[in-house]
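Up next is chain A:
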Amino acid sequence: MNLTFDLSAIIAVVATVMMLTRASAVHALLYLTVSLLAVSLVFFVLGAPFAAALEVIIYAGAIMVLFVFVIMMLNIGEAAAAQERIWLQPSTWIGPSTLALLLAIELGAVAVNGGIARPAGVVVSARQVGLGLVGPYMLAVEIASFLLLAGLVASFHLGRSIMRAE
Partner candidate 1 sequence: MSAEGAIVAGSLNIVLGLAVLMAAAALLTWIERRLLGVWQDRPGPNRAGPFGVLQVVADGIKLLFKQDWIPPFADPVVFVLAPAIAMVTVMLAVAVVPATPAIGIIADLNIGLLFFLAMSGLGVYSVVLAGWASNNKFSLLGGMRAAAQMVSYEVFMGLSVVGVVMLAGSFNLLEIVRGQQHMWYVVPQFLGFVVFFIGGIAETHRLPFDLPEGENELGAGFHTEYSGMKFGMFFLGEYIGIIVVSAMTTVLFLGGWYGPVLPPVLWFGIKTGFLVAFFILLRAALPRPRYDQFMSFGWKLMLPLTLLNILATGAVMLAATSI
Partner candidate 2 sequence: MLSVLVTLWGTFLHLFQRNVTVAYPEEMPYLAPRYRGRIVLTRDPDGEERCVSCYLCAVACPVDCISLQKAEIEGRWYPEFFRINFSRCIFCGFCEEACPTYAIQLTPDFEMSEYDRRNLVYEKEDLLISGTGKYPDYNFYRVSGAAIPGKDKGEAERERKPIDTRSLLP
């Protein structure tokens, strides 16, 4: 399983880098989707199949589709891609990537020194996830549901006001 893990982890990192450096928004989103799928495979290998499936269904299958939908609707042309290329000058990305590199070195050092305990391959079943959600993490779930309800009400309100204006 180690090989699968390493391979999908590398794919995730590479896809994320590619996502950051694409000029076309849709291409960037596709790389982000690949990255999410790779992360889902990492979850699966680490023994969390339920989280892996949800990652694909919700992130890759729904949220990223909505992103693609919005970008398609905006119909961003060549001008936006040119603007994107200007932003990708070294002066723009050198600062953040230096910081990210420092973080990566720290992470590598910790990993080499054996600071990370590899999960023991325990499979987290859907039942355990469900019990966790209504048990110890009840408050987080409730707060998230409040947030979602607020979003729902807001979008309903926005839709209604547009209809009245017509």
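As a convention for this text, a contact is a pair of C-beta atoms (placed from the backbone, for glycine too) under 8 Å apart; a residue touches a chain by one contact, two chains touch by 3 or more; residues count from 1.
With respect to how the candidates were assembled, all candidates are chains of the complex that A comes from, given by their letters.
All figures in this text were calculated on a predicted structure; none of them were measured in a lab.
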(Q) Taking the stated C-beta criterion, I'd like to know which one of 1 or 2 contacts chain A in the complex. (A) 1
Q) Which residues, counting only chain A, touch candidate 1 once they are in their complex? A) 24, 26-27, 30, 33, 49-50, 52-54, 56-57, 60-62, 65-66, 68-69, 72-73, 75, 123, 125-126
